[in-house]
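Shown here: the complex without one of its protein chains, the others still in place.
Order as written gives the chain letters A and B; numbering starts at 1 within each chain.
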Amino acid sequence: MHNLTIAELVTGLQSKEFSSVELTQHFLARIAKLDANYNAVITVTADQALKAAAAADLRLAAGNAPALCGVPILHKDIFCTNGVRTSCGSKMLDNFIPPYNATVVENLEQAGAVVLGKTNMDEFAMGSSNETSFYGPVKNPWASDSVPGGSSGGSAAAVAARLAPGATATDTGGSIRQPAALCGITGLKPTYGRVSRWGMIAFASSLDQGGPMARTAEDCAILLNCMASYDDKDSTCIDREVPDYSATLNNGIKGLKIGVPSEYFSEGLDPGTEKAVRAALAEFEAQGAELIDISLPNTGLSVPAYYVIAPAEASANLSRFDGVRYGYRCKDPKDLNDLYTRTRAEGFGDEVKRRILIGTYCLSAGYYDAYYGKAQQVRQLIQQDFEKAFQQVDVIMGPTTPSPAFKFGSKGDDPVAMYLEDIYTIATNLAGLPGMSVPCGMVDDKPVGLQIIGNYFDEARMLNVAHQYQQATDWHALAPEGIA
Amino acid sequence: MSIERQEIENLATLSRIAIGEDTITEVSQRLSSVLELVDQLQAVNTDGVEAMSHPMKATQRLREDEVSEINQREAFQAIAPDTEEGLFLVPKVIE
Partner (left out) sequence: MSYSGWETVIGLEVHVQLATKTKIFSGASTAFGAEANTQACAIDLAMPGTLPVLNKQAVHYAVMFGLAIDAEIGKESAFERKNYFYPDSPKGYQTTQLEKPIVGRGNVEIKLADGRTKNVRIHHAHLEEDAGKSLHEGDFRHGVSGIDLNRAGTPLIEIVSEPDMSSAEEAIAFAKKLHSIVTSIGICDGEMSQGSMRFDVNVSVRPTGTTELGTRTETKNLNSYKFMEEAIAKEVERQIDLLEDGGTIKQETRLYNGDTKVARSMRSKEEANDYRYFPCPDLLPVIVSDETIEELRRNLPELPDARQARFIEQYGLSDYDAAVIGSDAAMAGYFEIAAEKSGNAKLAANWTMGELAARLNSQDLSISKSPVTADQLGELVTRIADNSISGKMAKEVFEGMWTGEGSADEIIEARGLKQVSDSGALEQMVVEVLSANQAMVDDYINSDEAKRKKKLGGFMGKIMQASKGQANPQQVNQILAQKLSELL
């Protein structure tokens, strides 16, 4: 059952091949048995899941079942779940039980999904390896000495290990796409404003987006159909109709114009990864698409610009964690200042503290123009690069990451080495564009991903393109060992 | 561009994070490394380029002025570290 896709599970549930309770029990048992190998799940919600599954079975029997009725999923532990601990991978929120749901959680609940639990992640979504979590690192199911990617490492590993058929995740600089690539699954970051950020704990408000992770584009389409909505509680959410992403998966892609940016194939790109990506591009050509060389000249500035903007916004977003109204509080604070400084020193991990300090620096008097102001201008330049490119092409493709999954600790003490992992994904967040990753090969027995970047609100086309690729290839169907 | 110790202490104060003596050097090194990265922005000519605060060209929605929230004090304070008589308690605030 765990090798079935969401699409297949939906069909199976509707035709009563199995029940939601059976499915849920199956996945809960897998998590109990296998997650010790991966550490992908922080909180398992077994009782709630079985209750929801039973209710789903009733609806399925009654014949008024919504789109995802009875399908088990996992939520990245960044989405607030009413009555269930939401830790954001941090000691700061280890004891935080929100009395409200994120809109994404609400939407999937309305759609009938059954929540198995909350997945592990880099602390406050800051990281590209899931090594910064308070709950310990997540292991890549393909190679236990390697990272799954981050910050949505738990969701990616769980889907790859078939602990759930799908999971929610978030992407600020690549945190859906990069772990999807490193774990050999499919993940999509929607256009900024497509998915509501209400109840999604904020890292960098102008960059964060929630999105689906599953093994196929078809499954991502089903999940995105449910996740996306206009939410008037989120001022940055765009009021635009959500198309049926599943309806256009089978459109032909003949004549599709694919932009291939030269900057995405520069030094630093691992040769094995490049080979796999070029093979994928060739596959598209074989299906009638046209490859067009393009340039995104300001690509090299995206990492520096991001590491000013994201920490700056984060430094303000994380100021609310002060031990006063919820979350961690240091023991016996001797005065107000002690309460703040010790709660935050003890509650936050090193990477989070680093980013807060950097963000504070970039916004501080005398430095604002040179750093924050400058980065916002560079952001404009990066967006203009894409705008120009999309005048010539329909989608842009390239590698998702510079290399396959790296070993734990291999990025060493220098934070910048880790930051460069996101070199191909970051620009899309800065521009607010949608991006996705699909598995396109294996290098040293580890998966690599092809990134597809679309124009604003063009998720339907991206999913269509990805689906057509997955009809002709089977990288997405590969499974890591030891997950039986 | 490296970051001075005094600067780190100032940032720690502004962001209310206690940084121990024993870690300040390490923090300084790591931060300096990140600053080197972001200093690459200085080389770019951005004359006449507008700063982008929001990726989408949209404007702020206005909400009708009607009460839509009920009193949920109990639920919210059930998860608070220290409350009494409906108030959140903190060490004495001195102005």
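Basically, contacts are C-beta pairs under 8 Å (C-beta built on N, C-alpha and C of every residue); 3 or more make two chains touch, one makes a residue touch a chain.
Predicted model, so just to flag it, every value in this text is computed and none were measured.
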Chains on display which the left-out chain touches in the complete complex: A, B
Candidates A:S246, A:T360, A:N455 or A:Q468 - the one touching the absent chain: A:T360
Positions on subunit A where the hidden chain makes contact: 79-80, 86, 88, 93, 96, 98-100, 102, 197-202, 204-206, 232-236, 312-313, 315-316, 318-320, 322, 324-326, 336-337, 340, 360, 363-365, 368, 372
Contact set of subunit B toward the excluded chain (per top definition): 13-14, 16, 53-54, 58-69, 71-73, 76-77, 82, 84-95
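Please note the rule applied: only the chains that are shown with their structure count from here on.
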Mean-CA-position distance for subunit B and subunit A (Å): 23
Of all residues in subunit B, those that touch subunit A in their complex: 3, 7-8, 11-12, 14-20, 27, 30-31, 33-42, 44, 46, 49-56, 58, 60-61, 63, 72, 75-76, 78-82, 88, 90-94
Of all residues in subunit A, those that touch subunit B in their complex: 95-99, 192-193, 206, 232, 235-236, 238-239, 298, 300-301, 303-305, 307-308, 315, 319, 322-327, 329, 333-342, 344-345, 348, 353-354, 356-358, 360-362, 364, 370-371, 373-381, 383, 413-416, 419, 430-432, 456
